[in-house]
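Take a look at the structure set out below.
What you see is the complex with one protein chain gone and the rest in place.
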C-alpha cells in the first residue's frame, strides 16, 4: 500500500477546475500550507472550498482568493480578509456561512457514513431558512446533511507511511474530521515516519481514511493574533 | 473540582433500584470490574444495563445476572452465558438486541448532544420493525435515538484527577463513548495520576465528561478466548 | 458611573462556581478569566479544541499551534486536553459546558440574541456563536446597555438577524444586571450611582422592577 507521494504537486495532481475541496485548519493554525501553495501554482479555478476560515489576505486560502480560484466558500467565519470582502460584495464570490459546530459535525457525518445529523444550532434563525426542522424533547433541531467533498486536504504534525496521523495541540481542529470526510484525502505532515513508529494507542486519524501523504517543507506557521504577557 | 472518590463503593453510592446504567467493555475486555463487584455487593435491583455483552456466567455482568439484579439488557451480543439464557427463556429477563454499531453510535449521539442518528444497520430486518425509515441517496436508514442513561461506568487504563482518561489497545471499545453518554459518569482506572501528568494531545476522554474517578484494584482481566500460536 | 469593561467582567466572575466549565467569548467575556476567585477551580473551554486554557504566553514563548477561538496565542494549565472540533461542539451541544459568556449587539426581552450579522455591512460569519447559544445551559451576555447613538440594545424584539432564540439567562451591562424572565428583563442590580430611572429610560424592552434595587458593590 503505497500512500506516500513525492510532494504537494503530486498530491494534488488530479484536483481540477470545479473540484469541491475541504481544507483543514482554524484561522491560520494547522492549515495545509504546502498544498495551498501548490494549488495556487497549479492555478485550478472554480473551486468550492469548505474551510472554517478563508485565511488572511496574503496567507492561507487568501492566496487562492487573490488568484480568483475560488467560486464558493463554505465557512463559519471569514473576517480578516479584505480581498475576500471585495469579491463577496462584488458578487464574484459565493459564500455560505454555517455554524462552526455544524461545519464540524457535517464532516463527522461524512466520515462516519451518516447521511445527515440533527443540530439545534441556527434553529429559529436565518440559517434555518428552508431547512427541515424537527422537534425532539421540546427543542427544535435542524437536519443538516453530510458533506460530499471530492478532496480533503489536511495538515498533521506527524504521519506514517500507512497514512496514520497525529495532530499537535489546537492545530488538530477540523483536520481529523476533514481527513475522514474526503472521497480522496491528502495529508501533509511535518514529519513522516515509517509504519510502526507511531504508538497505535495515540493516533488521531487512522490511515484507512488517508489516501496520499507526504512530508511538507518550509512551514511558516504564521500567527494571526500574537498575544503575550510580560514576565 | 474534586472528582476523585475513595473507591468503587463511593463511586456507585447513588445507583439505586431501577437505574439505567451503561457499562463499558467488549466481551470481558475493558470492563469496570471494581464497580461491577461493588454493584453486586450493594445488591441494587431492577437495573437496565446497556452493554455490548453480558459477561460470562461467573464474571463481569454475569455476576449481576446471577444475583438477578438486571431487569433489562440492551446489548448486541449475549452468547457465552448460560444463566443469561435461562433467565431470558424463563421471561425473567428482558433483552433488547441492537446492532453493535448502532449501540456505539447511540452513545456517541448522547455524548455529542445529537437527539438521534441515521444508520442503515437493520433496515429491512426485524430490527427496523416499528422504527422510522428514511431514504437518503437511494438507501434506507433507520432513525435511532440517543441513549439516555442515568450512569455510565467505564474502565480506563490511566486517568488523572481532572477526569481525563486514556485507554489501552482494544480495551478502549465502548468505554470512551459511554463515558460521554452518562448523566453521571464513573471511571475506574488502573493508574490514577495528578492533573498534568497525561499528555494533553493523547487523551481519549476529556475530563468534562467524567464526574467521579478512582484507582481500581485487583484487576483480574480475564481472557475469554485464549488463542496462541506455537513458537 | 457606568461600569468599565473590567468591572462588567468582574461582576460576571461572581457567577462562577467551583468546578464550572466555562466558555468565554471574544471581547469583554475574555476579561472574565482575570477575575476568577483565588482557589476556585474553573476550567476554560476554547471551542477550537481545548479544555484548560491558561493565560497568554510569556513573550518569546508563543506557539503557533496553540491558539484560542479568538486566534490569540495562549497557554494551557495542568489537566488540559486537546480535541477536534466535532468533539468540542459535541460537548457544547450535550450541555457539558456550565456557563457561556458572550457579547451581543441586541438582546430581546424573551432572551433572543443577535450578535453575528449587520445586513448591508460586512458579514464575518457566526463562527461558533450559534452552536453555543443553541446549547448552553446558562448564557450570560456582557454588553453595553446602549449603542453609540444612545439607543437601547435591550429590546422588545431584536431588529438584527438573531443568533439564537430564547437562550440568554442574564445580562451584565455597563448600567445593570438583569435576568431574563418570562415577564421580561428583571432588574437585579444597578451600576454604582446609576439610577433606576436611567436604566428604565435606556431599556426599550419590558423592564421589571421589584422593591429596592441594590447597587453593585466592588
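Annotations
Chains here go by letter, A, B and C, matching the order in which they are written, and residues are numbered from 1 within each.
As a convention for this text, a residue touches a chain if its C-beta (ideal position, glycine included) is under 8 Å from a C-beta of that chain, and two chains touch if they have at least 3 such contacts.
Quantities reported herein were computed from a predicted structural model and do not represent experimental measurements.
By the touch rule given at the top, the unshown chain touches A, B in the complete complex.
The residue from B:3, B:158 or B:204 that touches the chain not shown here is B:204.
Considering the whole complex, the residue from B:48, B:75 or B:164 that touches the absent chain is B:75. Against the chain not displayed here, chain B makes contact via residues 26-30, 52, 75-79, 85, 88-89, 95, 97, 99-105, 107-108, 119-127, 157, 167-177, 204, 221-231. Of the residues in chain A, those that touch the hidden partner chain are 1, 110-114, 160-162, 164, 180, 194-196, 198, 200-201, 203, 206-209.
Convention: only the chains that are shown with their structure count from here on.
Taken as a contact graph, the chains are fully connected, with every chain touching every other chain.
Relative to the C-alpha centre of chain C, the farthest chain centre belongs to B.
Centroid to centroid, with C-alpha atoms defining each point, chain A and chain C lie 29 Å apart. As a whole-number value, the distance joining the C-alpha centres of chain A and chain B reads 33 Å. Residue numbers of chain A whose C-beta contacts span two or more other chains: 105, 119-120, 167-169, 172. Each of residues 82-83, 86, 89-90, 92-93, 135 in chain C touches at least two other chains.
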